[in-house]
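Remarks on the structure that follows.
Of the protein chains in this complex, one is absent; all others appear in place.
Let's look at chain A:
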Amino acid sequence: MSAVAAEPAVTDRPTGVRLRDVRKTFSRRRRPGRPALDGVSLDVEPGEFLCLLGPSGCGKSTLLNILAGFTRADSGEVLVGGEPVTGPGHERGVLFQTPNLFPWLTTWQNVLYGPKARGALTPRVREEAAELLETVGLADARDAYPHELSGGMRHRAAFARVLINRPGVLLMDEPFGALDAITRANMQRFLLELWQRHRTTIVFVTHDVEEAALLGDRVAVLSAPPGGTKAVIDIDLPRPRSYEDTDTLAFVNAKRGIREVLER
């Protein structure tokens, strides 16, 4: 647990994810429950960027919540790094649609929240937190409170807060969905650069075809509710990618490929 400090700087050990026939039904009073996930099977390689794409209500957020350990699957196998998921843990970093920073803590205190709560706060971790704030461009906003930050800055602070734990996998639930188009493009650019330097496993939920094609190595398309895996599409665009790639013909073709599966 507190092996964090013993490791050299910024080496992530990406972990794989394995889902087998995962089912989840939300029970309702006196009525038969609504199945949200109907047997999802999926593998994510260590260091892979996988996008979960599907119409709203298809259970992609439910799937992510199961991986994060916030909800439990009714049946099926959920393994992260070979270990069954039994609850939330810091080795699986979660980024939500809203940054969910603690409003009573400064940026700096927010970033150190995880190590402090686990009793793993060492001078080395503090150094690393300072480096991380530099990386996400918030070194000047270290003592600012969340309400004093812009939308994009809050998201980057949330990134730093998760990355200080060196998670083996990042779970992201439409993290840029609530941002305006310009900030959103900036955040996508930021995430691409970050991930291309520190390869960690990412499971990224989105309903935006363009976002999925730009970011993902593979795109898993979920079917309309109850959700099941409809198809898994390889995105053959070369790495490193940049935001400017969205103008190329190859990118447009990749997008069309995804959309065809989505509308099938």
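A few comments on the model shown:
Assume a residue touches a chain if its C-beta (ideal position, glycine included) is under 8 Å from a C-beta of that chain, and two chains touch if they have at least 3 such contacts; residues count from 1.
The rule is simple: contacts and distances are computed from a predicted model.
One chain of this complex is left out of the view, and of "Transglutaminase", "ABC transporter permease", "Biotin-independent malonate decarboxylase subunit beta" or "RsbT co-antagonist protein RsbR", the protein name its UniProt record gives is "ABC transporter permease".
Within the complete assembly, A:190 is the residue of A:49, A:190, A:204 or A:251 that touches the hidden chain.
Remark: the residues of chain A touching the chain excluded from display are 1, 10, 68-70, 87-90, 92-94, 96, 98, 100, 102-104, 113-115, 117-118, 120, 131, 134-138, 140-141, 143-145, 147-150, 152-153, 156, 161-162, 165, 183, 186-187, 190, 193-194, 197.
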